[in-house]
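The structure appears right after this line, and notes come after that.
With one protein chain withheld, the remaining protein chains of the complex are depicted in position.
Letters A, B and C name the chains as they come in the text, with residue numbers starting at 1 for each one.
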Amino acid sequence: MSILVDATTRVICQGITGKAGTFHTDQCLLYGTQFVGGVTPGRGGTTWRGPQSGKELPVFNTVAEAVRQTGATASMVFVPPAGAADAIMEAADAGITLIVAITEGIPVLDMVRVKRFLTSKPQVRLIGPNCPGIITPGQCKIGIMPGYIHTPCAPGQAGVGVISRSGTLTYEAVFQLTRLGLPQSTCVGIGGDPVPGTTQVELLELFNNDPGTSAILLIGEIGGDAEERAAAYAAQHVRKPLAAFIAGQTAPPGRRMGHAGAIISGSSGGAASKIAALTQAGFEVAATPAEMGLAVQRALSRQR
Amino acid sequence: MSILVDATTRVICQGITGKAGTFHTDQCLLYGTQFVGGVTPGRGGTTWRGPQSGKELPVFNTVAEAVRQTGATASMVFVPPAGAADAIMEAADAGITLIVAITEGIPVLDMVRVKRFLTSKPQVRLIGPNCPGIITPGQCKIGIMPGYIHTPCAPGQAGVGVISRSGTLTYEAVFQLTRLGLPQSTCVGIGGDPVPGTTQVELLELFNNDPGTSAILLIGEIGGDAEERAAAYAAQHVRKPLAAFIAGQTAPPGRRMGHAGAIISGSSGGAASKIAALTQAGFEVAATPAEMGLAVQRALSRQR
Amino acid sequence: MKIHEYQAKELLAAAGAAIPQHIVVRSGAEAAAAFDVLSNGGGVVVKAQVYAGGRGAGQLLDYPDKLGGVKFCPTRELTQAVAEAMLRHRLRTRQTGPEGVPIRTLIVQADAQPDREYYLAMVLDRAAGLPLLMACAEGGMEIEEIAARHPEKILKTYVAPETGLLPFQARRLAYELGFTPAQVPQVENILHALARVFLQKDATLAEINPLALTRNGQIVVLDAKIDFDDNALFRHPDIAALRDVQEENPLEIRAAQAHLNYIQLDGTIGCLVNGAGLAMATMDIIKYYGGQPANFLDVGGSVTPEGAIEAFRIILSDAKVRGILVNVFGGIARCDLIAEALVQAGREVGFRVPVVVRLEGTNAEKARQILAEAANELPTLKTAADLAAAAQLVVELSR
Partner (left out) sequence: MKIHEYQAKELLAAAGAAIPQHIVVRSGAEAAAAFDVLSNGGGVVVKAQVYAGGRGAGQLLDYPDKLGGVKFCPTRELTQAVAEAMLRHRLRTRQTGPEGVPIRTLIVQADAQPDREYYLAMVLDRAAGLPLLMACAEGGMEIEEIAARHPEKILKTYVAPETGLLPFQARRLAYELGFTPAQVPQVENILHALARVFLQKDATLAEINPLALTRNGQIVVLDAKIDFDDNALFRHPDIAALRDVQEENPLEIRAAQAHLNYIQLDGTIGCLVNGAGLAMATMDIIKYYGGQPANFLDVGGSVTPEGAIEAFRIILSDAKVRGILVNVFGGIARCDLIAEALVQAGREVGFRVPVVVRLEGTNAEKARQILAEAANELPTLKTAADLAAAAQLVVELSR
C-alpha cells in the first residue's frame, strides 16, 4: 500500500519539452512511472521522445486535451516560475487530481492565489511547489529524487512514510532508512515555500490511515509554525511510531521578517520550540541529520 | 412556526440614519420587530429615535461593534447602491447570519462579487437585494411591505409560505390570501435582480421543511430560468400544496439580451415555458394576477 | 445602456484587441474622404451606426435598390453615394419595427477580407451567478441556430470577476477554437480584452460577432455589441458619456427623467402601475380579458402628484391610447393621497380617454370616496372594485 500514487497512476508532464521536463520525465519513465503524455502550448500534435528511455509520448497544447486523450489523473509541473501558477490552475481545472509542482521560485502571492483557486476544487491535491516530488518506491516516481536510494515494500509489508520540506535532506534520510533495511511506503516532499499546496498535517492524516505505512518520518525546518501544528495533530490523532528531524538549529540570521513575523506566528518559528513540540507529541527527534534513520528505528522499537 | 425570522430575531438597520432607513425601521418597530440598533459610519455613539414609534436605538460605526453590543443576528440594509455590496459583506463578516438587502440598483457585478464572498460563509443567508424584505406575520417584519395586509397564524395553525421576485405583486397576493382567510407563515421577497442572494429553490426547501407552512405560493416573472429550476426541485422534493403565478405573459420587448441570452439559458425565459414547467411539477398556476389567492385555495383543496 | 458598434470596437481596441481601421462620418463627403485614407488600393465597408441589430439583412425604406445598413464599396464614388443614401433613408431591420430608424452616423471601415468567422460573447449566467465567456468556431448570423442544434459547438468558460479571465482559460479557448500556435496569442489578446471590458466597465453583454480571421492571417474584431449595466454607470463617466439619446425612444427618455420606468408597446390600453411585477401582471390581465396594453409603466413604490401628471402626459402622448388602467397597491403609501394625486393629474392633464382606477391597500375606502367626489369634474374617471373588474371595464370602454 501507499498514499496518493501507485503503479496505476497515469501521469503527464506540463513543460515536457523543456530541458528539465524532458530529463526528469525520462528519468521517471526509466524508474517505471506510467507517464502517458505531456503538455507544451504550441507543441500539440508532436511526439516527445525520452533521450535515455527511448519512450515516446504525445504532446498536447492544453491539459484538458491531454486528460481527454490519455485519461491522466496526475501531473508533474516543470513550467518556469512566471507561468507555473497558471499551469497548476489549468491542471486543476482540467480534472487532474494530483498536481506535483517541482518548479522553484514561484512568487508567493501567486501561490496564495492558487490555493484560493483550489478551495473550489476539493478533489484536487497539490504537492509542492519547490519540492522534489513524490515517490512510492518500486511503483511510481513523480519528481526529481534519485529513485535508486529508495526501497520498495515487499508484498504485504508496511514501510516508512516520509514527509519533508527539504530536497537533498530527504534523500539523506531515505538513504539512511534504506541502509538500515527499512523500506518506504511513500515519500513526499512538500517543498520549502511559505505556502505549500499540501501541509504536513494533511500527509500525517493520509499516512495514519494507510495500512501500508508502519511509521512516519517528518523532516522539518525552522520558520513558520507548520511543525508545531503537525505535532499538535499527531498528538491527538496519530498512533503510529513517529520520528522527526528539524534542520536549522544553527539558524542563519539575516532573513528576518521584522516585527511582523514574530507577531504573526506567536512564536519564533525556531528549532527549539519545534523540537519541544514534536518530542512532547511522541516523536523520536534525531539529534543530528546523521541519525534520522536511527530515530525511525528507535520509534519502531519503542512501540514493541 | 415560520422560516428565518420570528419574534426572537434581533435586528439592526444598516443605513438607519438615512431617510428610507429611518422611515422603515420605524415602521418595523411599530409592527413589533425587535430592532436593537443601527449602523451609520461616522454616527457611532449617537442615538436614533423613531419619528412615530418614539423608540430609541443606539447607532454604531461598524456592524462588528453593533453585533458585539446588541447581539443582533439579522440586518436590514438601506445603504445606497454604491456602498450596498460593501455593507452586505461587512454584515456577513461581522457575524450577521440573515441579511435583508432592500437597496435597489446595485450593480450586478457587485452582487456577483458579494455572492462569491458569501461562499466562504455558508452560515450567512442574504435576502434580496432590490426586494421588499421578509415578514413572519405578527412576529417580525424586516422590510418595506405594509404589515397590516398580512394575517398571522393562530397558535398551532399552519399558513401559506410566499416566495416572490416582485414587490407590489406580492402585496396583491398576500391581500388576496388574507381576504380568503388564509394566514401566512412567512413571506419572502427574493428581489428582481439577476443575481439574488437566496433563490426560489432554497426557499422551497425551507418552507417544505417548516411544519408551520401548509402550502407554498411562488410568484415569478419572465427572464432567466429560476422558475424552471424551482419547478424541477418541487417536482422531486416538495409534497405540500403548491400554487404559482408568472408575471410578464405580455412581455415587454426591447429588453433583449442579444444572441447570448438565448444561448445561455437554453430557453427563452418566457412565461409559457415557466407556466408549463410549474404546471407539470404540480403547481396550481393562476391565470390572472386576480386569482393568486384562489390558486392557493385550489391547491389546498386538491390535496384533501 | 447600449452603444454603437464603433464605440464598442474602440473600447475593445483600448483593452488590447485588434480591430480594422475605421473613420466615423456623418456626410457623403466625409465618407469619400475616408475612402481615400482606408481603401488601400481595394474597397471599404460602409456601416450604418444604429442601435438595432440585423443591419446587413435590413433595407433602406423608400429606396429603389436592395440596400441595407452594411455595404462593401469598391470605389470612392460608390462610397459617397451609399453613405448619402443611408443618411437620407430610414433603415428597417428585424429589430426596428416596420417604421425603421433614421441613420445619423456611419463608419467607413478598411476592408478586412474575412476568410473565416468566429463568435465570442460574454454575458452573465444568472443560474451560476457568474459571467460566462462563450466562443464558437462558427460565427456570423446563425449562432442562435448553432446553439439550439449543436450546443456542444459552443465552448463555455466561467470568469470569476475577482480574478478576471485566467491565462490558461484564454489559451484553452483559443486552442479549442482550432487556432494555430501562431494565431493563438492574437486570439488570447482579444479574449482578454473582451473579459476586461466586460468586468471593468460593468457590461451586461459583450459580443464579438464575427471575430474574423482575415486572408492575410490577422485576427480582428469585425463587429461588436456591448450593453452596460445602468446601475453601474455612476462609476463609469466615460461610458455614460457614450450615450446617444437620439437613438433612444424620446418618450422612454422623458419617463426616465421623471423616474418612471416606461416601455412603449403596440396596444391601445395605457397602464399606470406601481411596481414592475404588478405592472407586468396588469398588462397580462388586460390581455387576458381581450385588450392590448399600449405600454409598460412602473411609477415606483409610491405615487406623487408630479409623477402621476408626467405619467399621464406620457401615456396620452401616444395617439393609439383609447383607455387607461390605473392599478395601484398602496402599501406604505396611503391610497387617499394617491387618489388626490390622480385627481390633480386629471385636472392638469385632462383625461381625453376613459381612465379606470383600481386602488387597494391603506385607506382604500377614503380613496374611493375622493374619486367619487371628483366624478363630475372628471367624467371619464371610473373606479373598479377589484383588479379583474377593472381590467374588464377598461377593455370594454376602450373598444
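One rule holds in what follows: a contact is a pair of C-beta atoms (placed from the backbone, for glycine too) under 8 Å apart; a residue touches a chain by one contact, two chains touch by 3 or more.
These numbers come from a predicted model, not from an experiment.
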Visible chains that the absent chain touches, using the contact criterion stated earlier: A, B, C
Which of A:Pro81, A:Gly95, A:Pro152 or A:Gly270 contacts the chain that the document leaves out: A:Pro81
Identified contact with the non-displayed chain, of A:Ile134, A:Ile149, A:Ala243 or A:Ala281: A:Ile149
Selected residue (touches chain absent from view) among A:Gly18, A:Gly95 or A:Pro289: A:Pro289
Touching residues (missing chain, whole complex) on chain A: 23-24, 27, 81-82, 105-113, 115-116, 144-146, 148-149, 164-172, 175, 192, 194-195, 219, 221-222, 224-226, 229, 245, 247-266, 287-291
For chain B, residues in touch with the removed chain: 41-44, 61-65, 83, 86-87, 89-90, 93, 113, 117
Where the unshown chain meets chain C, residue by residue: 160, 162-163
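Heads up, the rule we're going with is that only the chains that are shown with their structure count from here on.
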Graph class of chain-chain contacts, one of line, ring, star, complete, other: line
Chain pair with the most C-beta contacts: B-C
Farthest chain (mean CA position) relative to chain C: A
Gap in Å, rounded to a whole number, between the CA centres of chain C and chain B: 29
Set of chain B residues in contact with two or more other chains: none
